[in-house]
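In this view, the complex is presented without one of its protein chains, the others remaining in place.
== chain A ==
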Amino acid sequence: METSTTEQGRAYRGQAHTRVNVGPAERKASLAGGAALALSGLWSVGRRNYLSGLAMIASGGMLLYRGQTGHCGLYEAIGVDTVHTQESGLRIEKVVTIGLPPHQVYEFWRRLENLPRFMKHLASVQVTGERTSHWKAVGPGGLSTEWDAEMMEDTPGQQISWHSVGSADIPNKGTVEFKEAPGNRGTEVRVIIDYYPPGGTAGRAAARIAHGLNAQQLEEDLKRLKQILEVGEETTARRTVE
């Protein structure tokens, strides 16, 4: 499986130095991400990973504070202001080869309700119109975010792309390409997801956590998609029915 992750962009230097320098969307993300970090920190400490656990609790606590007060000391110190500036995105890109023709893989993906079957961070995708859908994602600790998405491009057997619309906590867009692989190997499925988290490195971290999606998970998601399409179900080493 070929993989790549790129992070694009960084926060611009803010001009205005008001008390509130963390934008409302990021405040929400900070709250969610902070809670998640603190939770997983506690979990780590419970598992005796004291150092990393304590570090997570500390940074989680900082995010929580930031979300609640709308003020970030760190941001102020480094001159970042996400209320007044625009931020570019975080990109996750993965590709997998699946032993079925492009139109079959496309058909499966095009029924958007199928996505949560292999994308573990998604709780549900509901089709709400010809080009619109409602997405629900779950992060660690049961934190969830929801948004509406609109399909921008739909070329049967080749490509689907979508973007979030309205007041998404973390605006995002995605593209999936289906390309015939050489030598009868099936389809190369390439997924590119861009997030526009509100503000800087901390915002990006919060976005990852709030959405529960990172490059590693997308890679595992695509492996699951491959298993479902090639084998008929997700493979498991479980011994007993749960």
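In this text, a contact is a pair of C-beta atoms (placed from the backbone, for glycine too) under 8 Å apart; a residue touches a chain by one contact, two chains touch by 3 or more; residues count from 1.
The working rule: contacts and distances are computed from a predicted model.
Novice: Quick one: the chain not pictured, UniProt calls it what, "Cytochrome c-type biogenesis protein", "Threonine dehydrogenase and related Zn-dependent dehydrogenases", "Branched-chain amino acid ABC transporter permease" or "1-acyl-sn-glycerol-3-phosphate acyltransferase"?
Specialist: Checked against "Cytochrome c-type biogenesis protein", "Threonine dehydrogenase and related Zn-dependent dehydrogenases", "Branched-chain amino acid ABC transporter permease" or "1-acyl-sn-glycerol-3-phosphate acyltransferase": the hidden chain maps to "Threonine dehydrogenase and related Zn-dependent dehydrogenases".
Novice: Of the residues listed, A:120, A:136 or A:223, which one is in contact with the missing chain?
Specialist: Residue touching the chain left out of view: A:223.
Novice: Have a look at A:111, A:131 or A:185 and name the one touching the chain we're not showing.
Specialist: Touches the omitted chain: A:185.
Novice: Where does chain A touch the missing chain, residue by residue?
Specialist: Residue positions of chain A that touch the missing chain: 1, 97, 99, 185-186, 216, 219-220, 223, 226-227, 230-241.
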